[in-house]
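I have placed the structure first, in the form of structure tokens, so that the comments after it can refer back to it.
A single protein chain has been omitted; all remaining protein chains appear in their positions.
Chain naming follows the written order as A and B, and within any one chain the residues start at number 1.
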Amino acid sequence: MSNIFFKNQGPFKISTLLKLLEVKINEIKKDFDIFDIKDLASSTENDITFFHSKKYKNFANKTKASFCLTTETLKSELPKSCLAIVVDNVLVSTSKITSLFYPDSVNDDFDETVTSIINSKFKDKVIFGKNVLIGENVSIGVNCKIGHNSILEKNVVIEDNCSIGSNNIIRNSFIKNNVKILDNCVIGKHGFGFFPNKKNNLRYPHIGIVIIEENCEIGCGSTIDRGSMSNTVIGKNTFLDNQIHIAHNVKIGQNSIIAGQVGIAGSSIIGENVRIGGQAGISGHLRIGNNVEIGGGSGVIRDIPDNTKVMGYPAKNIREFLRENK
Amino acid sequence: MSNIFFKNQGPFKISTLLKLLEVKINEIKKDFDIFDIKDLASSTENDITFFHSKKYKNFANKTKASFCLTTETLKSELPKSCLAIVVDNVLVSTSKITSLFYPDSVNDDFDETVTSIINSKFKDKVIFGKNVLIGENVSIGVNCKIGHNSILEKNVVIEDNCSIGSNNIIRNSFIKNNVKILDNCVIGKHGFGFFPNKKNNLRYPHIGIVIIEENCEIGCGSTIDRGSMSNTVIGKNTFLDNQIHIAHNVKIGQNSIIAGQVGIAGSSIIGENVRIGGQAGISGHLRIGNNVEIGGGSGVIRDIPDNTKVMGYPAKNIREFLRENK
Partner (left out) sequence: MSNIFFKNQGPFKISTLLKLLEVKINEIKKDFDIFDIKDLASSTENDITFFHSKKYKNFANKTKASFCLTTETLKSELPKSCLAIVVDNVLVSTSKITSLFYPDSVNDDFDETVTSIINSKFKDKVIFGKNVLIGENVSIGVNCKIGHNSILEKNVVIEDNCSIGSNNIIRNSFIKNNVKILDNCVIGKHGFGFFPNKKNNLRYPHIGIVIIEENCEIGCGSTIDRGSMSNTVIGKNTFLDNQIHIAHNVKIGQNSIIAGQVGIAGSSIIGENVRIGGQAGISGHLRIGNNVEIGGGSGVIRDIPDNTKVMGYPAKNIREFLRENK
């Protein structure tokens, strides 16, 4: 979870973390410094990790983390070097610890740090409209344009030759060369991820960012949420039409074409050279292969292999769909 | 129709109302004052009411109103204390009278009364961004934030601890404690309600408001229309994702979760603890029970009882949907 935008507020003492979780563990004799919270595979001995599903057993066996948030059932999978911290709800506890290390990643209130671009270092470098606002930790390359009323909130990198239209709000995003973003988009806000809870849902942190690769175009009124634990990525030369919603952690390959009002739910992975017709929807956590064509209005609820054309709700092979609907 | 936001311009003489409707009634000997237009059940003897469908016969029998807009066929259902005013189109006539009493409820032009928050009483109380505008009859509680370019047009109550993002436009709305509204939303505009008419559709008044209860979150680019004769209500701790459209008079229960690009048509009532997947649509005037789950992409065209999972277009029991679509 090394992160270019969200500042790690650690290290914290393990005793601090346990107090936050309202957990007592007698085996802990020394009050270690914990430097970060990472997933099972990327943790080092200075980190705490989390293990909430059997699916990740093979990563759990080999984790290098010294501490792991987990359940009574799963804890036997951890190596001896990793002490299990048994909690009622692993994801809620992970959320609490991540919020401690990265407090900025939970709060998506408007950015109070912005100032007018006229008072910024970009005033002679960028072609800009009226009422453009720039937050902290923003960089902008050469030959860029930023339209009226657009707000680059904190943590934005814009490379060279980019055209940002008017009324856009961007934060926690990395926008590469030659990207065009039209108007009225919101890019980099947290995703729709939280733990449902009677009376008061609990938001979990989103420490991922949005990456828009070279030569992309993003249509008017689109929303692209940043990732929770990984990034949301739009591949090179992929074009999005108007009013599209891309949820957190989604990754779209290069040279893809996505028509108006499409929605892609969280954590789905879309291949290269994929074409998606207007108003199609793709459920979360799916894998859509390369060179796939998805007909307009389709509802995709299963993975789709490479080189396939589908249509329908639920989406099926397009020949079958057309035969059944002559 | 007592109303916290729309000012009643009455009373009006009954002769004024009849002239407006181009109706003559010889039975009226005295020129009464009429104080309000209300529905059959809540009218008093000082009010005018309307009766346009047999469905409301039981209310019509007992109305206390002294006058009632109705048809030749229906008028016999009214009590003797209530004089029928027979018109060609009851709803059009109701619309005309309501517009007279509540002229502000028809006109949704931009609010010319706003001033910069810097010149308002809120300047030391609220944390606010650049270019924030505040209309007449706005109140804001403690510990609130209002982002850049957001406009609180006339008739808005915001309670405590609310976070309003940037580029929002809000009017005729009551926003309770701890609500978050992200960016680019339009809340409280009139609904898509009018009488179709060749050459020039006739808008009817919207004297309802939008009520967003405690702890709700409203995603980016969403639109929530105010009600026509009743309010549009989002229940406590209900979370809406991005690009959602909630039409006029819709009521959503507490603890519900509604994913991106969902649309709910006018006057539908959604229960508590309901989950609606992305891009699902719900037709108007339906009742969706408590603890209902609606799969992404579904098109709901019938009522759904409590504790039911549905999917498909038209939506059916989810087991049936999945069995038919293996």
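Here is the rule we go by: contacts are C-beta pairs under 8 Å (C-beta built on N, C-alpha and C of every residue); 3 or more make two chains touch, one makes a residue touch a chain.
Since the model is a prediction, treat every value here as computed from it, not as a measurement.
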item: Which of A:G10, A:G135, A:G188 or A:G221 contacts the chain that the document leaves out; value: A:G221
item: Touching the absent chain when the full complex is considered, from B:T49, B:S93, B:S120 or B:N149; value: B:N149
item: Absent-chain contact - pick from A:S66, A:S105, A:N155 or A:N184; value: A:N184
item: Sole contact to the chain not displayed, among A:N8, A:T71, A:S163 or A:S230; value: A:S163
item: Touch list for chain A against the chain that is not drawn; value: 127, 129-131, 145-149, 163-167, 182-184, 215, 217, 219-221, 236-237, 239, 241-243, 255, 257, 259-261, 277-279, 295-297, 312-313, 325
item: Sites on chain B contacted by the missing partner chain, in the whole complex; value: 108-110, 112, 114, 116, 131, 133, 149, 151, 167, 169, 184, 186, 189, 192, 194, 196-201, 221, 223, 225, 243, 245, 247, 261, 263, 265, 279, 281, 283, 299, 301, 313-314
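Operating definition for what follows: only the chains that are shown with their structure count from here on.
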item: Mean-CA-position distance for chain B and chain A (Å); value: 35
